[in-house]
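Accompanying notes for the structure given below.
A protein chain is absent from this complex, but the other protein chains hold their places.
Coming up: chain A.
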């Protein structure tokens, strides 16, 4: 499969999401199920891009005013507030601790995997959630700054992003919103070099506690060989990924398990997210899968 084929699959990756409203926000005669919003959204986009549409769909069923400037709105999964500033697919993989092989076991012809979220509102945002006060324009600004940061890591400066024309910047943002992969890749290719200085990586660990790591990740090691995924992951989690041992964890990106021996920059080029970073989620394998692996 060519790099373009894989990029296309990544770009087309989608999630079925059902958003209900916190019961405390609903009008007396409304039930959460009656005003559920069902969406199929791309994995590689910010959930908040859909917030205006969700709000419009549920507005009439609420006892509260969602336009109240003194109130904030956010999304939760099992009462855990979601950070809107990571791609939806990354949040899904890390928040449910996705194990791709278990998902395959559950897949059936007439089943549909749905991620159930709740819309919440309150006078204070949960700790860590970035206030969203500027709508899509704020999301666009955040995205461009993330790309500048990724560009700095890759090239040693943000010049490639900062020198984009106004037209190219707009084209880039519109490509994200309108899901136009051709324009997205056109601009991304201007930023991503053939040989980078470092690789922009964010590692999401969910268990035993939620943690984020943004390690300095070299393209080539001191001996001149290129960094593999296993090099990065063993350095970061030496106890979970031990050499010559049955693996205790997997690395997941865009909903798929990654081969640990893959070249890291090749993985980056195929799986980078809309913000220019390669997001990796750590998935712990269960005892049954471990026993299966150990018996091989």
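Convention: a contact is a pair of C-beta atoms (placed from the backbone, for glycine too) under 8 Å apart; a residue touches a chain by one contact, two chains touch by 3 or more; residues count from 1.
Here is the rule we go by: contacts and distances are computed from a predicted model.
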Have a look at "Aminomethyltransferase", "Probable Protein transport protein SSS1", "Ubiquitin-like protein ATG12" or "Ras-related protein Rab-2A" and point out the UniProt protein name belonging to the hidden chain. "Ubiquitin-like protein ATG12"
Considering the whole complex, which of A:64, A:129, A:185 or A:260 touches the chain not shown? A:129
Considering the whole complex, which of A:30, A:174, A:231 or A:263 touches the chain not shown? A:174
By the document's definition of touch, the residue of A:7, A:43 or A:140 touching the omitted chain is A:140
To test your reading of the contact rule: which positions on chain A touch the chain that is missing from view? 48-49, 51-52, 55-56, 66-67, 69, 72-73, 77-81, 83, 85, 95-97, 99, 124-138, 140-142, 144-146, 148-149, 152-153, 157-158, 162, 173-174, 177, 198, 206-210, 212-216, 237, 239-240, 242, 246, 248-249, 284-288, 290-291
